[in-house]
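Notes follow the structure.
One chain of protein is taken out of this complex; the other chains stay put.
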Amino acid sequence: MEKVFHLGGRFFGSKLKAVNRVNFDLDAKKPEILTFAGETGSGKTTVARMILGLETPTSGEVIYKGRNVTHIKKRKELLEYMKEVQPIFQNPFETFNPLKKVDSYLFEMAENYEIAKTKEEKQKGVEESLNSVGLTLKEIKGRYPNELSGGQLQRVSVARALVTRPSLLIADEPVSMVDASLRMSIVNLFAELKTKYNVSVLYITHDLATAYYISDRIAIMLRGDVVEFGDIDKVMLSPLHPYTQILLESVPQPDPEGTWKEDIKLSSLEVKEFSRLGCKFYERCPFAMKICKDVEPPYVFKDGREVKCHLYSEEIKNTEKSEETVN
Amino acid sequence: MFVILKDLLKRDKKFLFGFTVICILVFLAILSAFSPYDPRSWNVVPKDKPPSFQHLLGTNSMGQDIFWNTTHALKNSFILGLTAACISTIIGTIVGLIAGYRGGVLDRVLMSINDSFIVLPSLPILVFLSFFLREKMTIFVMGAILSIFSWPWGGKQVRAQVLSLREREFTYTSVFSGMNMWKVVFKEHLPFVIPWVIANFINTILWALGMEITLSVLGLTSLETPTIGTTIHWAMQYQAIFRGIWWWMLTPIILSIIFFVALYMLSVSISEFLDPRTRLQRIKMGG
Amino acid sequence: MSLLEIKDLSAYYITHVFGVKRDVKAVDNLTFSVEENEILGLAGESGCGKSTLLKVLLSMVKPPLKVLKGEVNYSYDSKNFNLLTLDKDRLRKVRWEDISYIPQGSMSTFNPVRKIRKTFEDVIKTHKKNADKEVYEKLMEDHLKYLGLPLEVLDSYPHQLSGGMRQRTTIALATILEPKVIFADEPTTALDVVVQRGVIQMLKQLHREQRNTMVMVTHDMAVHANVADRVAVMYAGKIVEISKKEKLFTNPSHPYSKFLINSLPKIGDRKQRASAPGNPPSLANPPEGCRFHPRCPYAKDICKKHVPKLIEDEKGHYVACFLFSDEVEEGENVVQQTTRG
Partner (left out) sequence: MKVLKTYIIPRLIQYLLVIFIGITITFIIPRLTPIDPVQSAINRLTSYGGAYMEPEAVASLQNTLKELYGLEGGIVEQYFAFWKHLFTFDFGPSLSMFPTPVTEIIANSLPWSFFLLFFSLIISWIIGNILGGLAGYFKEKKWSNVLAVVAMSIYPIPYYVMALILVILFVYIFPIFPMMGGYSVGLQPTFSWSFLLDVLRHSILPAISLILVGIGWWFLSMRSLTSNIVAEDFVTYAEFAGLPKNKLLFGYVMRNGMLPQITNLALQIGGIFNGAIITEVAFSYPGVGSLLQKSITNGDFNLMMGISVLSIIAIATASLIIDLIYPLFDPRIRYR
């Protein structure tokens, strides 16, 4: 799918391609945690919002269990889709209305999606989903969001999503606002959901360390393009795309020796990168070739993952490889 | 509701002043029902008597007792203010909600009209309008006319509130919790919009009364029904100041000063108190 | 000789809102020192008081924050003074020329309606009164060239710069008068990974070549691992451990530091990670005795009643925990049994 944002004033705005021909699929039978990683402005959140129906793609569509859910009009259909696909948001303190009690959202879910007939059964369903995240109803009944800690609130948010037993969770930066020491409890929770309740999770983050810890597959995004997509160990332990290499190299490692080798070149002109015709990384790529400047690199399948780079494309290999690099 | 009232009275001096003054004025307005004299008839009492025990605020050159006349003036002014405020708040909130939620072309159209009404100088047009409706002018008609120019301020504020609320994360949480649009609006967003609506309601009363005084001084309202404006008009007409009948002119002036300042204090303290940020702090204090 | 000595410093937020009086004990009688020409990292969760401590060390104390007791003694090139009691003019002179501060780099570190050049000039003029225009120009341009920043930054407005560029310019401004001590409050939190690496490289380059001392506050332990020489871990307003970077990341002593370090995921190693149990305490009414005892698996009853002091159990390594000090509870007070060598 593709998403072009119309930026700028009321009448003559400039075009900005936030997401450029991204396509991927999740296997219904095999629950999986798929990560979309990238810096701010890489379009990873836009992908998530398109799947959730908060943004309509300019072209391409979202197919859920065989049904095209890109443009849902009828409310009944929307409810059915939302029952199966639930979001988890970034800021726990903003996820809940500060003026309403936290548990009201859980009962709202039980009510609107009719997960059960009688009131007791609904209460039991809510209690169950709270237990699956390690909380009890008594703990959060009648409490306001500001009376709970960030970690607790995020757990309640996950519990809210689990009330309707969804099969796919879209988590947009779920742990970036949670304290480092509590972060792992939420991350472990996602892994547990996958194994125990076979819920697939689309994990959107800029924190590659947590991504490595829990996800099965990862897609690295840069300015709207998926530059590398494949199995987590292949992509993160032996990255092919130059951008992934620099990204992984720049992540500070929590052990004293893991300091960075040499300096890197920082580009100060982000906006130009967006409108670049060829490869979006041409500006900063140490292996940039003339072809990278204007020709969009193709997707190449190379040892277990897809990479979008001219270095690995077949027809380039034998003709121009010899030419010295531009930068 | 009473807890909040007690809370406010204890802590916020502005509210204390505003609330007590408004209560006194309301009491006076109610008192008008027991007035021995008919406000419309003249020469009921001896003319131009200074304030005395018999006539608390003295009498005017039209032979009316100023005290009882003022109670009627208050009643009519309250009615006028409330009608103007109700009409314009309803229109403004609806326009604000539609523009805020619908967005797109409708939002732009509504907002351009809204902004035009704000920029337009309302007085000449109001004068022009009430000049033509002079024969049919009653308090309610005057209220409706005034609301033509007071609804855009409310609309602009409500729209700004709605636009910011729509982007907040808890709106998406409620949408994904299966709540339909109306439920989201009334259960999630209204508690945030209400403080603005109330503060705006009071400001509209303030504006409407100010405008009423202006139009009555120009002689464009129904001059026989007593309001603050018409009392000033007759006082000017009979050159009260020249002839030294100071008490006739003084009552409406002091009355309007207290009335307007009290209303303003009330609107400032209410919007401060009900503003979610401070309310949130109060909840945190277990207040 | 340590450059900066802090003696039992306490600073609370005294709030009095809607008739409810509350003291948030953000900094609770701390005693520690910062050595000459080192980079000290201040680590800890959000709400542990590390930013408040930084504000007090810079004596940027504004109500509702109030310093109750304690001293902040600076001593460098034959000058020593307690910053908190310095008179106004000397404080103004010392700030920026000797002590400077790098904020978090939010949208508004520069005056939005004036060119960056103007803000630079304002700062330089207040400290180098006599010099004329060319001197300022040259100073600014050399400093920016030295840090590898394009000169047209000076003629643009803050909203025209990207996040990374704005933060690098802020660092340039903070270090233009070559201060002795630089305090940085979460300098890279708002930045992307690659830009963060560039900014940290710039900070280390400045530290090496200007031979200054740096105190950096951040909640990201991985950044501490790549920058700091020593790291002080704070928890609920108190310092629980100060240790060399190598020791802290390989075998932390304080139970809280253990949880903090073990819970950090590393690329290439999927060992099961666990978070600290329970939730961080509220600073308004922190738990009695050692503030970590409700969440500490080794908590003894002495921990519940008495506050452990920060003692030097090894050369240059400090920890505040009864596991490491051999104080024994004698009735109400705590007696030092024997002091290990």
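The first chain written gets the first letter, and so on, giving A, B and C; residue counts start at 1 in each chain.
Please note the rule applied: a contact is a pair of C-beta atoms (placed from the backbone, for glycine too) under 8 Å apart; a residue touches a chain by one contact, two chains touch by 3 or more.
Quantities reported herein were computed from a predicted structural model and do not represent experimental measurements.
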Among C:Thr85, C:Ser108 or C:Thr250, residue touching the chain not depicted: C:Ser108
The one residue from B:Leu31, B:Ala144 or B:Val261 touching the chain left out of view is B:Val261
Of C:Ile14, C:Met60 or C:Ala131, the residue that touches the missing chain is C:Met60
Touch with the missing chain holds, among B:Ala73, B:Ile232 or B:Ile270, for B:Ile232
Determine and list the chain B residues touching the chain excluded from the picture. 14, 112-113, 115-125, 127-129, 131-133, 135-136, 206, 209-210, 213-214, 217-220, 232, 241, 246, 249, 253, 256-257, 260-261, 263-265, 268
Give me the chain C residues in contact with the hidden chain, please. 58, 60, 63, 92-93, 95-96, 101, 103, 106, 108-114, 119, 122-123, 126-127, 156-157, 159-160
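Simple rule for what comes next: only the chains that are shown with their structure count from here on.
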Going by the contact definition above, tell me which chain pair has the most C-beta pairs touching. A-C
With centres defined by CA atoms only, which chain is the most remote from chain A? B
Taking each chain's centre as the mean position of its Cα atoms, how many Å separate chain A from chain C? 33
The distance between the C-alpha centres of chain B and chain C, rounded to whole Å, is 53
Name, in rising order, each residue of chain B that touches chain A in their complex. 108, 168-170, 172-174, 176-180, 187-188, 191-192, 276, 279-280, 283-284
In the complex, go through chain A and note every residue touching chain B. 10, 52, 54, 75, 79, 82, 86-87, 89-91, 94-100, 105, 108-109, 111-113, 144, 146-147, 157, 160-161
Which residues, counting only chain A, touch chain C once they are in their complex? 39-40, 149-152, 179-185, 187-188, 206, 208-210, 212-213, 236-237, 246-248, 250-256, 258-260, 263-264, 266, 268, 270
